[in-house]
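Mind looking over this structure? Questions follow.
In this view, the complex is presented without one of its protein chains, the others remaining in place.
Moving on, here comes chain A:
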Amino acid sequence: MSPKREKAMVPQAEFRSYYGKPILKPPAWKVPDVPGYLFLGGLAGASATMAAAATLTGRPELAKIGHLAAAGGALGSVGALVHDLGRPERFLNMLRVFKVTSPLSVGSWILAPFSGLAVAAAGSQLTGIFPRLGALAGWGAGALGPAMCTYTAVLLADTAVPAWHEAHPYLPFVFAGSAMSSGAGMALVAAPVASTRPVVRVGLLGAAMETAALTTVERSLGVVSEPYHSGRPGTLLKAAKVLTATGAGLSLFGRRSRVAAVAAGAAYLAAGICTRFGVYHAGVESTKDPKYVVTPQRERLAARH
């Protein structure tokens, strides 16, 4: 055995622990339910807001796509959340109280009305009945859309999970950017080529915001950044970045080529999925090794004394 190899096998002994056992419990949530809930919620939120903007600026075909994506995403998001519960038959207990200290309570109070409004708007779009009420519902969903894009970032950050909690200043921007490019991705896939200009812009803005915020998360959190660029979450987030860049690049040709538009949209959507799964798994990984708990806390204590 080469000396190099031997050295690599010596465990890092910079922190002490109880037999190397985790201090925290990993999130008890199911995969793909919860990462899926994050992705679909973001997609729905951005789509609803884009639908409202499209209505406002006289782009009915974009509005329709936005309404449908919002309704589909919202239903999927609610479904994933309910399916994840240990007691799904008690899902209404989510709305039993309104608790400002619980991002899941606040989030449920955003998700529930949003879903109702988004489904009403889409239903009215599809059937043509109650057009006035449908339009009103569309405005309502559009207004709640931005909150849908970001509340889930607070949901993850408001835990003891080191990789999520320490990233709390940046996660809302990761999720907001990712939601925008996902929403744009759906529209790029579905909309006629000639009408995609504003969609391309939303996608580019989202891609820039997500990439910048994600890079900050990967670099600025000390040891807690590690799970974001190593192992499975590292691979997922690298894929997310490449796909986002691909989507952004292709979208520039989306007004000339239907193929490019669809490919750009698909890349954006895949990127959104990779981002949510990557961030989710980075958090899980950071609960499994006590180093991510002890090292930053020790540093904090040392700085205080």
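Throughout what follows, a contact is a pair of C-beta atoms (placed from the backbone, for glycine too) under 8 Å apart; a residue touches a chain by one contact, two chains touch by 3 or more; residues count from 1.
Heads up, the rule we're going with is that contacts and distances are computed from a predicted model.
Tell me the UniProt name of the left-out chain, picking from "Part of AAA domain-containing protein", "Acetolactate synthase small subunit", "Formate dehydrogenase beta subunit" or "Oligopeptide transport system permease protein".
Of the names offered in "Part of AAA domain-containing protein", "Acetolactate synthase small subunit", "Formate dehydrogenase beta subunit" or "Oligopeptide transport system permease protein", the absent chain's UniProt record gives "Formate dehydrogenase beta subunit".
Touching the hidden chain in the complete assembly: which of A:R197, A:R219 or A:R258 does that?
Result: among the candidates, A:R197 touches the missing chain.
Touching the absent chain in the whole complex: find that residue among A:P172, A:G265 or A:G278.
Reading the full complex, the residue touching the unseen chain is A:P172.
From the listed residues A:I65, A:A157, A:L188 or A:A248, report the one that touches the chain absent from this view.
In the full complex, the listed residue that touches the missing chain is A:A157.
Please give every residue of chain A in contact with the chain that is not shown.
15-19, 21-29, 45-46, 49-50, 53-54, 56-57, 59, 84-88, 90-91, 93-94, 96-97, 99, 101-105, 108, 145-147, 149-151, 153-155, 157-161, 165, 168-170, 172-173, 175-176, 179-180, 197-199, 201-202, 205-206, 209, 283, 287, 290, 293-294, 297-298, 300-301
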